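As you look at this complex, bear in mind that one protein chain is not there, while each of the others sits in place.
Presenting subunit A:
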Amino acid sequence: MHIRKYDFNYGRRELMKKIAVGAGAGVLMPLHEVIAAGKDISKAYPDELMSIEAITKGKVKTGDYITAANVEHVKDLLDPIVYGQIKDMGRKIKIKATERTPTNLFPGQFYEAMQRNNASGTTAKFNADGNVVTHDNKPWVGGLPFPDPKNGLELQANMAMSWGRGDYNQYAIKETDINPDGNVAYNYDLVWAELQTQARMDGKIFRDMKDLLRFQTVYFTSTADVAGSSFLSTWYYDQRKFPELYGYLPQFKRVRQFPTNQRFEPLIPGVTWFLTDPWAAGDPMLTWGEYKIIERKPMLGAYNTTWSGDRPNWEKPVHGGPKGITFYDTEYELAPEVAILESKPVGYPRAPVGRRLAYVDVRNSLYSGNIRFDRQDKPWVSFETGFGQYVNGSKKVVGADGTTPAYSWIYVMSYDCQNKRMSRAAHAEQCFGGYKSIFNGDHEQMYNKFFTQQALQRLGQV
């Protein structure tokens, strides 16, 4: 027999109160303690925040699909763009059970780093420049800097210091851009590689590059008109500085330097996303400002969504939109506590963006909804990302530690609701050119392969 200890709205009321006092995550007890202890997170939240059935009073159950027919029951649990997609564009979303096990919310190595920090008493703070450092003023050492984020800046730091939550990640991506009429306008195959120089899981500084945070390269393998082209971003540890951005076009055999502060243009023709969008932290953290958690509430999102490892090349089926190909088939779960994080592009005098809202799951400080608003405060682009464990039945891809399942992004759907264009990207097993997704690699070898100007020129010899 199940005894309900709290009335139906207890959880929501408590979340609202926490905004006022700037408290950390968790309702029944601090969430970070539950996660550190590896306990079931239901220790931190009452039933109605953990169960879609409870929160909708039985109108929606785990396993149901949210469609235009029943979306009104969960309207206040969805971000406004997703709600519109379901209501007006034929999108449907399957509801999965809420993930309760802390180790299933992070890459294994990353969770280990958090445990290590916990054990050693390593904590993070912001130095005088506003950058994240350890309590003893050293560069950050990996893991979530703020396991119990109490304000917007701490939450943003959790997303910004290590995008892929691994020292080296290489994603094979299949990107598709869809016109308002539902037809495909552009298709790209690309490799996204990122190498952390600091804030690493191994606690080291790569090649002693103390002023840098990471290298990141995008390398296109298809279509023919862009194959061999690449972009290299070199990120400074100092989050006040813009990354250096170089592009390489193989036919010209020349490296082109892009304006470093030009973050609000599509990198490639046809896509709806800007450099600023990925990870809800596409720009150096301190070039944005006025970070503020404006609301905490339970929400549905692609938090810990299901990986399609059972499908060829891990690619999800599609549905909806004018031609039935606009949306990936996705699964959402009810996250008991989502912090809606507002931020503004204060460092960009010409930004066409007014603010950004990231819908961040406080269990692991990862977003699902990520909406960019224009300066008229109208929603513009939703950069929805589904993160999850790379496990599906008997299929599994291991992470950097070689034992636990990888935990990474699974898909992106970037929808421009003003121009009605969709860009969707799948984290695939491999892309054109034979490049595979990997979560580990020889860092020296990868550095030489992807992260120097000479590397770009070599990659361009296709």
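The rule is simple: a contact is a pair of C-beta atoms (placed from the backbone, for glycine too) under 8 Å apart; a residue touches a chain by one contact, two chains touch by 3 or more; residues count from 1.
Here, contacts and distances are computed from a predicted model.
One chain of the complex is hidden; its UniProt record names it "Membrane transport protein MMPL domain-containing protein", one of "Tryptophan 7-halogenase", "4-hydroxybenzoyl-CoA reductase subunit alpha", "ABC transporter permease" or "Membrane transport protein MMPL domain-containing protein". Only one of A:Y219, A:W279 or A:W380 touches the chain withheld from this view, namely A:W380. Among the residues A:S51, A:N179 or A:Q389, only A:N179 touches the chain that is left out of the figure. Among the residues A:A68, A:V255 or A:V398, only A:V255 touches the chain that is left out of the figure.
Only one residue in the set A:D76, A:D225 or A:E290 touches the chain that does not appear here, and it is A:D225.
Taking the whole complex into account, subunit A touches the unshown chain at residues 179, 183-187, 223-226, 229, 246-247, 249-252, 254-259, 261-262, 264-270, 348-350, 352, 374-376, 380, 418-419, 453.
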